[in-house]
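Working notes, beginning with the structure itself.
All protein chains but one are shown in place.
This part shows chain A:
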Amino acid sequence: MSEDDEDQSPATDLRSRNKSRNCISSSSSQTFPDHVLENVLENVLQFLDSRCDRNAASLVCKLWWKVEGLTRSEVFIGNCYALSPARLTQRFKRVRSLLLKGKPRFADFNLMPADWGANFAPWVSTMAKAYPWLEKVDLKRMFVTDDDLALLAESFPGFKELILVCCEGFGTSGIAVVANKCRKLKVLDLIESDVTDDEVDWVSCFPEDVTCLESLAFDCVEAPINFKALEGLVGRSPLLRKLRLNRFVSLEEVHRLLLLGAPQLTSLGTGSFSRGDQSQQEPPDYVAAFRACKSVVCLSGFRELMPEYLPAILPVCANLTSLNFSYANISPDMFKPIIHNCHKLQIFWALDSICDEGLQAVAATCKELRELRIFPFDPREDTEGPVSELGLQAISEGCRKLESLLYFCQHMTNAALIAMSHNCPELTVFRLCIMGRLRPDHVTGKAMDEGFGAIVKNCKKLTRLAVSGLLTDQAFRYMGEYGKLIRTLSVAFAGDSDMALRHVLEGCPRLQKLEIRDSPFGDVALRSGMHRYYNMRFVWMSACRLTMGCCKDVARAMPNLVVEVIGSDDDDVNRDYVETLYMYRSLDGPRKDAPQFVTIL
């Protein structure tokens, strides 16, 4: 399942070029030539895995900077426009693995026009020449074409892992090339990506002999697949541990796959979980098939669930640490007998169709729960809403180890949030979406300030926060006062004045990613954060109260900040109102591939 990365401190190594330091050498080390020191350092630094540690090491002195650059094998780039591909290949010489993120998250909700950018093309073409030994590429919100995938498949003979999360621009033909040419492929994970159906039988394109495949996830691919070829593939992939099928795979077909490879699988995406065959035949023994899945700890799929077959999964429930029901409209009565067995569950995603009643059942059984995500079955503003503060309260009382929450609801109370803030001290991610905009506490009628205030105050490990409901500047005062570890903040339809944003920009020293929409924050607020923007990954503000003049001032004052104004009108360059501001630090100046609707100030 995809999760937003909780990355560590900013890539300070990228700025170290601007800080030249002399190598500190004591008199005794002058007897050792530099290259010996280098070798020693290399051998030591290669054991450093963490990005954070490596960034720190590279700041020690020029020699360490150089050697660290030689030994870093996995590079994380949180914003593809923060630097150019050329800079990457100049700085790091032996990269085997790249994690690259593109568009800002609000692009997922149609707040950004198509063709904005985040193209993978320049990265793959540069790396093709510089890193022929490249093994892993992990992209999030990037625009990847079939040509890019073809180039990747051709350029890296030892390529092992391709992970595409929330990406688009490619289709099954690109996947086919990767399947065919990457003979060492271990991981092919397509997660929540938009894959066009080119009517290519990509599953048949895997080589005929035994494969190295360990993980194959294609649940997001909206195209039928050649099941016979898939069966053959699973049969000749002895190392396969994770298999996530799309909704074009029926229950009968899953049954056949499980007969082949059930005992080795640790993660299973069950496809449609409905019968494909309309005939009157006796259904196969699904329970027996799931009973054979002795190693399965992660279960997902259920894309077109036929509820009468759900009990087939009961044999695996006791082992499950991760369960994703978020595509299945499951009622509380269907749900309770299942969850009752899931004592080891740590990650649980579901639709709100399980209701408060279902959440109470989760709270009663899942004492090890770390992450909960409840999505709306009916994502509109004025519907009834089957989950509320009751479910949240129950979860807070039953699941004390909770670390991460995403909760969509129609109504909430401050009391429930206050309770959660006390009951769940391990919370690092708290994202609450009260779908009705500007909704107050539905019991007291007051703003949701105290509830969110309690969360930031009592959850001392909080690093990510998304707020909603009726919020005044007071809520933001709390955030600025207590939210000292917050790295990511999402705000929508909240606050009364510029002061709200000022509190956050002045009070949250670790803030990295700030995304705001439809809130009354203007120029004064924007200016108040200028001391922070070089230390942040990005700031997004749409439908706020910013003027072009102020944005221009910020751009002028901060030359290493790329200030993009994204408008819906092509003609209004002189217009004062800024529809969308997206700004980020960059070492290589404004990008050259900006489309017409983007103005870089």
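The working rule: a residue touches a chain if its C-beta (ideal position, glycine included) is under 8 Å from a C-beta of that chain, and two chains touch if they have at least 3 such contacts; residues count from 1.
One rule holds in what follows: contacts and distances are computed from a predicted model.
**Q** What name does the UniProt record list for the absent chain among "Proteasome subunit alpha type", "Transcription initiation factor TFIID subunit 6", "Auxin-responsive protein" or "Presenilin"?
**A** So, among "Proteasome subunit alpha type", "Transcription initiation factor TFIID subunit 6", "Auxin-responsive protein" or "Presenilin", the name matching the hidden chain's UniProt entry is "Auxin-responsive protein".
**Q** Among A:274, A:423 or A:463, single out the residue that touches the unshown chain.
**A** With A:274, A:423 or A:463 as choices, the missing chain is touched by A:274.
**Q** Check the options A:262, A:435, A:486 or A:526 and report the residue that touches the missing chain.
**A** Reading the full complex, the residue touching the unseen chain is A:435.
**Q** Using the touch definition from the top, which of A:178, A:262 or A:492 touches the missing chain?
**A** Checking the options A:178, A:262 or A:492, the one contacting the hidden chain is A:492.
**Q** Based on the whole complex, identify which of A:518, A:553 or A:588 touches the chain you can't see.
**A** Candidates A:518, A:553 or A:588; residue touching the omitted chain: A:518.
**Q** Tell me which of A:41, A:88 or A:334 is the one touching the absent chain.
**A** A:334
**Q** List the chain A residues touching the unshown chain?
**A** 106, 108-111, 166, 192, 194, 220, 274-275, 278, 303, 305-308, 326-327, 329, 331, 333-334, 375-382, 408, 433, 435, 437-438, 492-493, 517-518, 520, 543, 568, 579
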